[in-house]
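Note that one protein chain is taken out, while the other chains of the complex remain in position.
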Amino acid sequence: MSTSTPVAEAPSPSHPVESLLRMDRMPHIWCPGCGIGTSMNCFARALLESKLDLNKVAIVSGIGCTGRVAGYLRLDSFHTTHGRPIPFATGLKLGNPNLKVVVYSGDGDLIAIGGNHFIHAARRNMDLMVVCINNFNYAMTGGQVASTTPLTALATTAPYGNFEPPFNLPYLAESCGATYIARWTTYHVRQLARAYQEALTRKGFVFIEVVSPCPELYGRRNRLGSVLEMTKYFKEKSVVRNGAPTHELGIEHQGPIAVGKFVDRPRPTFLEAMNEQMRAKLGDKFVPLETPS
Amino acid sequence: MRKGDGMGDSAKPEPSATMPAGKAEAATEAAGEEKATAKRGPRGRVFINEERCKGCGLCIAFCPSQVLERSERFNSKGYHPPDAKRPEKCTGCDICGYFCPDFAIYGVRITEKAKNKEANDKEEKKPEGPS
Partner (left out) sequence: MKADSRGVLTGAHFLSGNEACCEGALAAGCRFVAGYPITPSTDIVERIAERFPTLGGTFIQMEDEIASSIAIQGAVWAGRKAMTVTSGPGYSLMMEHIGLAAITEAPCVFINVQRGGPSTGLPTLPGQADVMQARWGSHGDYEIIALSPNAPQECFEMTIEAFNLAEKYRVPVMLMSDECVGHMTEKVVIPPAGEIEVYPRRYTSLPPEQYLSYRAEADLVPQMVKAGDGYHVHITGLTHDERGYPIINAECQEQLVRRLVDKIRHNADEIVSFEEYNLEDCEIALISFGITSRVAFRAMEMARAEGMRVGLVRLRVLWPFPEKRIRQIAECARAFVVAEMNLGQMVFEVERCSAGRAKTFLAPHAGGTVHSPQQILDVIREAAR
């Protein structure tokens, strides 16, 4: 990604990713310094750098702060129900396999209420890129405990401290069959953009966890300081551990955060497996999906 | 494995009036660097859309060349947008542009061609002198 920095021949007044944003909907709703904005910034750059046909890229999100991402990107964008972007994206992808479908949602949406769909789409190796912005709580509704909240952390529905062990998302994703797994924080803007770009080239169930600050809710309640301090914690406590075993990647409250690329193991996607099976069994009688006219 | 600092080069030490005498060589080197920069001009330029800024401070904190500082001005939403305090230090790396959650700032590299073009534009804009 060496030429990602724009070069000024005739400097223009617009931000490099504006062409991908619905500028008529700016400013967005996210709090000052919210990591979602940064992550979307990096994602937009990866999209532009990828040279994908942006008419064929569709983004699907659920409900929550991260769910609003779909509304701000100028792509075919779908803001669906809580927990259900993955099955919607499944139908979208199977309905038109030529689409590049990205699911962009939060930890509460994808892993708790959406958990069942997450594990099955990974199991099936559905050709979906799933970006999970993990801010360790349900932010949109005011900062409730989530299935990713670290032990002992405070949340509105865990006012005496969380005693439920959280998920280790890369471990969960790997155990369900995800073929590409990476984690970065919103501090690692360059690596994140590179990871997005690489992920966009992969087929199958791709999972990127982005550890993100929620300064107004999770941060304030746990006295983690401003977004600057939270991001500095990411900087200081992150450890790059490419290829590390995913069962070691759990995050303790204010503990080390292992980042990097952990899994990159392609295997047949749902459609590849289905088409192969149908051909084998039906021979000439198998009629694959026609692209919708 | 390197620790997760993806920022690339760390900033070079800046000359300071309080620098101890033992670091004189470093100070001279830094001063020389400044002269060189002043001669060839900044390698990059930062663009700031003040109205979009929400004052999070990420660009200021993570600029590798410490180009930016918080201004005293308010935008219409009541936030202090950044100022390019040391624009000559800007390398156009665009780290600010990557961080900004509000797309309020970005940096660009300045090429020789662009510098020449700018110089030419300035020439053309000069009012006609008295005859």
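Letters are used for the chains, namely A and B, taken in the order the chains are written, and counting of residues starts over at 1 for each.
Throughout what follows, a residue touches a chain if its C-beta (ideal position, glycine included) is under 8 Å from a C-beta of that chain, and two chains touch if they have at least 3 such contacts.
Note that the structure is a prediction, hence the values are computed from the model and not measured.
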For this session: Would you mind listing the shown chains in contact with the chain that isn't displayed?
Result: A
Exercise. Among A:L75, A:C214 or A:V240, which residue is in touch with the absent chain?
Worked result: A:L75
Problem set entry | Per the touch definition above, residue among A:C42, A:L92, A:I111 or A:M230 touching the missing chain | A:L92
For this session: Spell out, residue by residue, where the missing chain touches chain A.
Result: 22, 24-25, 55-56, 58, 60, 70-71, 74-81, 84, 86-96, 98-99, 116-117, 120, 274, 278, 282, 285-290, 292-293
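In the analysis below, only the chains that are shown with their structure count from here on.
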For this session: For chain A and chain B, let me know how many angstrom lie between their CA-based centres, rounded off.
Result: 32
Problem set entry | Of chain A, residues touching chain B in the complex | 4-11, 13, 15-18, 21, 26-28, 30-38, 40-42, 45, 185, 187-191, 193, 226-228, 231-232, 234-235, 238-242, 257, 259
For this session: Show which residues of chain B lie in contact with chain A when the two form their complex.
Result: 1-6, 45, 47, 49, 52, 54-58, 61-62, 79, 92-95, 97-111, 113-114, 117
